[in-house]
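Every protein chain but one is kept in place in this view of the complex.
Order of writing sets the labels: A and B. Residues in every chain begin at 1.
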Amino acid sequence: MNALARHRYHRAAPVVLVLLLLALVTGVAAAVSNASSAEAATTATADDAAEGQKLFAANCASCHGLDATGTEGVAPSLVGVGAAAVDFQVGTGRMPMQSSGPQAIAKRPQFTAEEISQLAAYVASLGAGPAIPTEEQVDPELGDPANGMELFRTNCAMCHGSVGGGGALTQGKYAPNLWETTPTHIYEAMLTGPQSMPVFNDANIDPEGKRDIIAYLKAQDEGSPGGLRLGTIGPVAEGMWGWLVALGLIIASTVWIGARSS
Amino acid sequence: MGARVNTAAAGTANWVDERTSIGGFVKFFARKLFPDHWSFMLGEIALYSFVVLLLSGVFLTAFFVPSMDIVTYEGPLATMQGVEMSKAFESTLHMSFEVPGGLLMRQIHHWSALLFTAAIVTHMARVFFTGAFRKPRELNWLVGFTLMILSLAAGFSGYSLPDDVLSGNGLRIIEGVTRSIPIVGEYISYWIFGGEFPGEILIPRLFTMHILLVPGLILVLVALHLFLVFLHKHTQYPGGGRTDKNVVGLPLFPVYTAKAGGFFFVVFGIIALVAAIFTINPVWNYGPYDPSPVSAGTQPDWYILFVDGALRLMPGWLFDVIPMEWEIWGYTLSLNLLIPALIMPGLFFGFVALYPWIESWATGDRGEKHVLDRPRNAPVRTGIGVALITFYVILVMEGSNDIIANLFHLSLNDLTYFFRIGIFVLPVLAFWITRRLCIGLQRKDRELVLHGKETGRIVRHEHGEYQEVHEPLTDHERWVLVSYDDISPLEIEPEYNDRGVRRKGYRWDRFKQRLSRIYFEKRISPVTPEELEAAKHEHH
Partner (left out) sequence: MSTTENPTSHESDNTPESFEDPGLPYHRPRRADVDPKAEKKAERQVAALFGVSIVGTVVAIGSYMALDMTDEIDSIRFVNMAIGIGIFLAMIGIGFGAIHWAKTLMRDHEMVEERHELRSSEEGRAGAIQNLKDGAEDSGISGVKRRPVLVGTGVFAMLLAPLAILWPQIGNMGADWNTSNFGHTMWRKGMRLTRDPDGTPIKASDVTIGSAFHVIPEGLNELEHHKIEEKAKAVVLLLRLDPRDLKIPEGREDWSFDGIVAYSKICTHVGCPVALYEQQTHHLLCPCHQSTFDVSDGAKVVFGPAKRPLPQLPIAIDDEGYIIAQSDFHEPIGPSYWTRLSDTSDGLHADETEGSSH
């Protein structure tokens, strides 16, 4: 304690304090947000379908039609897409779409967790479709990351990159980065095949396999043993850093070596 | 104490000299002069990163197992538990995850490889733009060029050794390109891979190539390269007292021993720093080679990227109607592979290798050149250099088009369409702009010599006129700006002599004259003393 007291007046003390404070704030915020999403998942019930229909009529029907059967060339029918599709599309903010473009972009969700579950309940009531996975189904702790690695690289890496860093598709479309995506959304995306993504139904990758993939992606949170990852986009980034940083620093020192001393 | 050391040193020196007559060499080398300039150290970067490659490479061979036998992974890495992989891949994981400092050595090795090739290219660019390849150094340019090609071979063979998915797909591309060679392609592919791709023998073969054959050749050629540098003595930038007949600089011992020797440690240190902080080639992300998977961002290391870019750029159907793969008399000719992967690099590298001769045909100059050109004083050469770089950079960017598209939210198809046109237009544009810029700079130099530097001081003359005072250049400043060769286009003898007989070799001369006109038709001559006098009179 004495040592701590002595360091109170150190020059770096304010910086350390600010950092500690920031860590505290973000920690609390993260805990709170986690708690709220967990709560939302458990409170959704089928009774919400009626509420969901109202929300749908107000926010989605202009494109998908009042009966959710879609509009030719504008928006697909939602009959039979299931609750999982709604939870993914609305929960990641892709729907409602803000503007037309190569693809719908993930943004801040427009609805609360409760509203999303109501919408999902409504769409699920229109026709049988994949349901929202349970907590256990998406728990990375229960998955096998090595099997996840094999499945991921066979089925996913060609678009999302070897560890889920994302990649380009044709005509301005892209496969997004998966590091910030929640396990539930990853699971739902595989199940429903949003937009360009193919469907990976349970006959293709079984539920355990999907969980293994989630475990593999979560294993990436530990970072790289080699240091900073440079975006994990491969040799292009490495080449650029090699030129800019390594060769740049060395050429800067040649200029110093070549300069005449005063 | 000092005296005893001295006697010991003298004794050793005597012992060695009596057996090798090394005294003569030391006398010759110790006070050899080297001009001082930062750009003369670019080649050293390449040399030193090669030394770092050798040092770290020896360490890696202590752990790497060049075998394609399949084993099941049981090491500490969770995402690889129980996965089948080759011993090459497993030993790479072992040295990365279980040997303290092993991953650091791998990263030092790989970063040095990127630096090695980058430094070679930068060094070549310096030699090119300053005209250091001119007589008597054409042969050394070729030696250096061969070293550059060997560095690509060294890099590519090493990149493929860990037997991961990324480099495996790279090898598969090589296999596809090899197979496209007419008539013999299939057999060359079998020869390289020992049968069908990927076979079970490729990694050991690449290993031998990577640690013995290529580095051995590089070492021999580096020795030759340095020998020729000593023989020719270093070039120097123009300046007072520096001529084609002398070399002005500081002695090898002690100044360059300390500077160049110290620079090795600087290069090594910076490589170590970069390797400590930045991941490179994370093979544990890609996984062991399997012919089925592929990942977004499948690209080779930067020095091969231009070929990959050319492969992407080349359309399979020209304007959607003309096929680029022809079937002639039952045989298939894949122009969509041959042109970008073999013909284009062949022409590009061939032009670079032969450039010293192309330029010497144009100048017709037979003298030794030891004073370098300032790039602006060779506008056409500088323009060609910038055009070549532009061409290369477009291919590199096309090779990274998916990364660029993803980063800036563009369409990779649009980027490809843009580069398909750009590859023809932009180098020409770059040449033209660069040449204009050089000529502009030469004009500015003339202006400076004739009218001096602006001082910012305004004076008012008696008759009311305001004028800025110009300060004339010093002799040394002026000398740098006026001491360049004023080469006029080649004059050749007429086609027929006075008896009306056609001269042998006229066509060749005619070609050289055309070339020469391209180079020197438009030129800015240096200021003559006469002109300077005239300009002075005009001022007063």
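Definition applied: a contact is a pair of C-beta atoms (placed from the backbone, for glycine too) under 8 Å apart; a residue touches a chain by one contact, two chains touch by 3 or more.
Only a predicted model underlies this, so the values are computations on that prediction, with no experimental measurement involved.
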Full-complex contact with the absent chain, from B:65, B:88, B:104 or B:143: B:104
Residue touching the undisplayed chain, where the options are B:74, B:186 or B:493: B:186
Among A:66, A:128, A:142 or A:199, the residue in touch with the chain that has been omitted: A:199
Interface with the unshown chain - residue positions in chain A: 150, 154-155, 158-159, 167, 169-170, 173, 193, 195-201, 203-204, 222-227, 256-257, 260-262
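Here is the rule we go by: only the chains that are shown with their structure count from here on.
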Centre-of-Cα separation between chain B and chain A, whole angstrom: 42
Of chain B, residues touching chain A in the complex: 36-42, 45, 78-83, 96-97, 103, 107, 110-111, 114-115, 118-119, 122, 165-166, 259, 262-263, 266-267, 270-271, 273-274, 276-282, 284-287, 290, 292-303, 305, 399-403, 405-406, 409-414
Residue ranges of chain A in contact with chain B within the complex: 102, 144-146, 148-150, 153-154, 157-163, 165-168, 170-172, 174-175, 216, 219, 224-230, 232-243, 245-247, 249-251, 253-255, 257-260
